[in-house]
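Quick one: the structure is below, and I'll ask about it shortly.
What you see is the complex with one protein chain gone and the rest in place.
And then chain A:
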């Protein structure tokens, strides 16, 4: 009985895994094929040729794009961690009138879709002259209601006595934040960091709006360029680009999976 249950469970899991993984596997597979093989509908390449990978770097400045994506994602990650943790600290450890109201106001901005604020944001960036620069690509994302919420929930589990003990010891507020709160909340910070890095890495619309030179564009736009540069897309090359672009994502996910799960469910109970 138990065995039968286990077999059926694993069968379902395997099927789901195949459905989920197939597109990625197919993209990986296509990245080694030439045009004829792709059109022939083959599942596996006849040979493992790296021609497509060499070609993709020649066609678009993929290295520049990768660098841009990496730098903007890192900046956004750092910015979001700093702003969110400071905001969350204020919401948990500093008493002020209307604190809860302000917090709910803050949280309620999560209900406004990003696209709705895109136009005003774009006009601001444009009038500041930040188009085609890292500033324009990163600054609008620094304040993140979700991040503040996530960290606030974790900070709330930190005993208030730690704050009081450091007050008695004469440690300044910022030092307490830096030397106690941040190290104690490491897992939540890592979760948020990975989340914001990946979100930014996969961003398409905003970089498309605020950049129009090759030197400032990011990978997601590069991928789009690969598809539309010629009348018939060379899918082998496109997929080679895709594989290169999703590599950092996968690496980050594998490295941080445990932390990510732990952090996202943290504070859910209690």
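The criterion applied here is as follows: a residue touches a chain if its C-beta (ideal position, glycine included) is under 8 Å from a C-beta of that chain, and two chains touch if they have at least 3 such contacts; residues count from 1.
What we mean here is this: contacts and distances are computed from a predicted model.
The chain absent from the displayed complex carries the UniProt protein name "Glycerol-3-phosphate ABC transporter ATP-binding protein", chosen from "MaoC family dehydratase", "Glycerol-3-phosphate ABC transporter ATP-binding protein", "Glycine reductase" or "NADH-quinone oxidoreductase subunit J". Interface note: of A:12, A:105, A:123 or A:165, the residue touching the hidden chain in the full complex is A:165. Between the chain not shown and the residues A:118, A:184 or A:208, the one that touches is A:184. Annotation for chain A: contacts to the undisplayed chain at residues 159, 161-162, 164-171, 180, 183-184.
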